[in-house]
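Here the complex is missing a single protein chain, while all its other protein chains stay put.
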Amino acid sequence: MSKSKSFLASLSAFLLTLIASPAFADYALNFPEPVSPLTSQMYDLHMLTTKIATIIMVIVISIVTYAILKFRKSKGAEADQNFHKSAFGTWSWILVPIIVLGIDLTIAGSATDALKQVEDYSQKNDVTVKVIGSQWKWTYEYMDDDIRVVSNMLSKEEAGDNYLRAVDNPLVLPVNKRIRFLHTASDVLHAWWVPQIVYKKDSIPGYINETWTIIEKEGTYRGQCAEICGTGHAFMPIVVEAVSQDKYDAWLSEKKIAMASAAAEASADKTWTMAELMSRGEQVYNTNCVACHQITGEGVPGVFPALKGGQIATGPVADHLSIVMNGSTKNPVMAAWAGALNDLELAALITYERNAWGNNTGDVVQPTDIKSARK
Amino acid sequence: MSAVIHEDHHHEGPPAGFKRWLYSTNHKDIGTMYLIFALVMLFIGGGMAMIIRAELFMPGVQIVNPDLYNNLLTDHALIMIFGMVMPAAAGMANWMIPMMIGAPDMALPRMNNMSFWLLPAAAILLLSSLLVQFIPGTGVPINTGWTLYPPLSVQTGMGMDLLIFSVHLLGISSIMASINIVTTILNMRAPGMPLMKMPLFVWAWLFTGLLLIIVMPVLAGGVTMLLFDRHFGTSFFDAAGGGDPVLFQHLFWFFGHPEVYVLLLPSIGVLGLVIPTFSRKPLFGYKPLVFFMGFLFALGLVVWAHHQYTIGMSLGATMYFMIGTILISIPVGLMLFNFIFTMWRGSMTFETPMLFAIAIILMFSFAGVTGVMLAVVPADLQYHDTYFVVAHFHYALIPGAVFGLYAGVFYWLPKWTGHMYNEKLGKIFFWWTTLSFNLTFFPQHFSGLAGMPRRIVDYNIQYIEFNQISSIGGFLFGLSHLLFLYIIIKTVKGGEKAADKPWEGAQIGTPGLEWTLPSPPPFHSFTTPPQIK
Partner (left out) sequence: MSTAEQNYFIPEPSRWPAVAVVGLFFLVLGFALWMNGVSLGPVSTGIGLLVIIYLFFGWFGDVIDESLTSKYNHDVDRSFRQGMFWFITSEVSFFATFFGCLFYFRNISLPWLGGEGQLGVSNILWEGFTYTWPLINLPDVTNYTQLIEPMGAGGIPAYNTIILLSSGVTVTWAHWGLKKGNRAQLVWGLIATIALGMLFFALQAYEYYHAYAELGLTLNSGIYGSTFYMLTGFHGFHVTMGTIMLMVICARSMKGHFTAENHFAFEGVAWYWHFVDVVWLGLYLFVYWL
């Protein structure tokens, strides 16, 4: 059997096994089902170009296979030295580019409509969410309702099979409403992407990119950060919970009450005990700080400084406060937390860091201390 | 001096010892050094790929930590592009172009040597940028991917500075090599060799050289701005100071997209020689192929932003880049059309270079059609930064560039060494690489569509099958290169004596001056210009 023939034979056998293999039966070979008008259009475009691509590949493979089989020296084929001077050799250089151009324009033309819709920001939006990417979590700000949700990855134990695709606080959105996303980032580039409901636009620090969607079906939709953002890039999943308008309204009012009481608690001039601050601090730490400084407080040598026994957490309280609130002057990865956390959270966090992991400095920082440090 | 090696030259043979290589002004020796360097880098960059595939074999973080993983995939790309494909193509240019156009050597032989020796220096800096992360206190490793996008690249530590200066040295090297090659082609052709008679490989390198001269300084400018943002307080890529991180992406891809053609064109040039040789008939369209290469050259300079559809451009700009990008299918499609109809009504035999050439036609067509899919903006807003893209560009670059270089190696190995390689081993190598390559990268299209982003160290369990197939394919693909190394060493050491013109069809449709020289050619060839019939 000829080599080239066996090449094609094995290639097609490979493709067939791949597609037919039961191992893949559970998992999609294609995009997950789109559930918004725009992602549906994108899906259709994808299927159109896939079909064109398949047809072109079939044609190319057929011609090449025929040529390989027919025009081989071992079969006594003589080379036609003047083939390129034939009529085909002259006219094909005009005809083939025209055909290719025709296919190109067909594809480009069919994409224009979807593209115009992607870029159509003139319609009225029912919900506007500002999506802020940070290393390595997502923050959602509901612009009309003044609600803020911080979304962190769930650990392997909590998430099970959805590990790397599951979060503690999902983004809750109503179905059948036009939703506008404003994408930005607090530190480096990120990209917020949930393939079933919304395509991606980069989150650029200092700039705002827009996307929009109308979710057509209730459900849980998952995605991941799609733009490399450093150490934790693989660990900032996205979950959107699409619910009916009623459930959404209920969730909104519940959230508002919770936020108001948290704010009231934080701003009250109460003096907290160390034990209270420690338990709250641990929560804050595990949500916001573990990605770099680790659960053990030991950090990553040479990259993220250790808090356990380190200069920051055992040195002067004022320096500790300053670096947590304003970020590091030396290492840009250490963000400023003054805006993201309230007085109570900051006080609890710093108290926790100064007393956990055997640091035991005995220092207690109160929300009032933070309030005065903010001035 | 001692023995006269060849009658038509008046210099001595090669000088002895290290000076032959370190001080060389000989295009063949410099070409050999380029090729050896590329081979070494192939194994270093390939080793990194093996670590990456091993890490991805199972979900979870097992072998390397996330930063080291990101650093390895950054360096894998940089080494394969700047350390492997470009030097290998430059090595072939050095060896073959003077012989093909009947020149005594490259136009500026000393500068030629400097272009080469800058590469090991740059490689030392590049590898130290990887290793410096193991020294405490040197900051965050380079975890940005080869695109080095700020602000992430402003966060990284000392490794990034070493990398930036490594890129500067690589840039100087490429610009000097390109100036040299372009000057050689335009000024050193033997009488009777007009531009439109040059072998296609020479044409391909003329366009490649011009591209590098234009785009390399842009990359140098971009990384210099990065350096200033990192250390001297400028605000090019920081919105707070009035800058824009996206500007770096424009600069990078203004370089990066033509760079893709820098990698592809030399291989297209090799195909332009290999396919007529083994089809025993002239190219179906020599002039059109030159024209479409020029078209690709021009188009390549103005479509860069299709790598960044997601940054938020205006509708007009997006439409322009989309249509420009889709139009690339015309020159590329016509090149492949040309090769297919060069085989048509030919008298084909299937030696290793020809097998690679046919595989390239098929697999590069595939990369081309997925390329058109990616060019469609609304669909790309879904494909962007997923494994679908990873699969696409590996299909473009491994068949398009690397396999073309393999074809060139097997095609010219008899000329370079004076020995025939072992055809049977060559064919085994072909089948092994081609099949394992497809096994590695074909499944990645599906993991991408299923939603797996690129550059992640750990993935959800739903992607496990595709990744395991990919990893197994990857290991086989990596392993096949040991056979490649064995074939080359065996051929250099000995073997059947190669004729001056080992391929029956080698001179069909080209002047074929290189085949009029003995195999291996004398140390100095064509010291007086040859007569072209």
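Labels A and B are assigned to the chains in the order they are written; within every chain, residues are numbered from 1.
In this section, a contact is a pair of C-beta atoms (placed from the backbone, for glycine too) under 8 Å apart; a residue touches a chain by one contact, two chains touch by 3 or more.
As the structure is a prediction and not an experimental result, all values here were calculated from the model.
If you put the hidden chain back, the residue from B:105, B:458 or B:514 that touches it is B:105. In the complete complex, the hidden chain is touched by one of B:257, B:345 or B:524, namely B:524.
Looking at B:55, B:244, B:458 or B:514, the residue that reaches the missing chain in the full complex is B:244. Among B:221, B:294, B:324 or B:495, only B:221 touches the chain that is left out of the view.
In the full complex, chain B contacts the hidden chain through residues 11, 15, 19-20, 22-25, 103-105, 107-111, 113-114, 117-118, 121, 124-125, 138, 157-158, 161-162, 164-165, 168-169, 172, 175, 178-180, 182-184, 186-188, 213-218, 220-222, 224-225, 227-228, 230-236, 238-244, 246-247, 250-251, 312-314, 524, 527-528. Within the entire complex, the positions of chain A that touch the omitted partner chain are 182, 184, 206-210.
To be clear about the criterion, only the chains that are shown with their structure count from here on.
If you check the complex, the residues on chain A that touch chain B are 2-4, 7, 10-11, 14-15, 18, 23-24, 27-32, 38-39, 41-42, 45-46, 49-50, 52-53, 56-57, 60-61, 63-64, 67-68, 71-74, 77-81, 83-84, 88-89, 92-93, 96-97, 100-101, 103-104, 107-108, 111-112, 114-116, 118-119, 161-165, 187-189, 191, 193, 195, 199-202, 204-207, 209-210, 222-235, 300-303, 331-333. Looking at the complex, you find that chain B touches chain A at residues 59, 65-67, 70, 133-141, 143-145, 149-152, 154-155, 238-240, 244-246, 279-285, 288, 308, 310-312, 314-315, 318-319, 322-323, 326-327, 329-330, 333-334, 336-337, 340-341, 343-350, 355, 358-359, 361-362, 365-366, 369-370, 372-373, 376-379, 381-386, 427, 431, 434-435, 438-439, 442-443, 446, 449-451, 453-462, 465, 505, 508.
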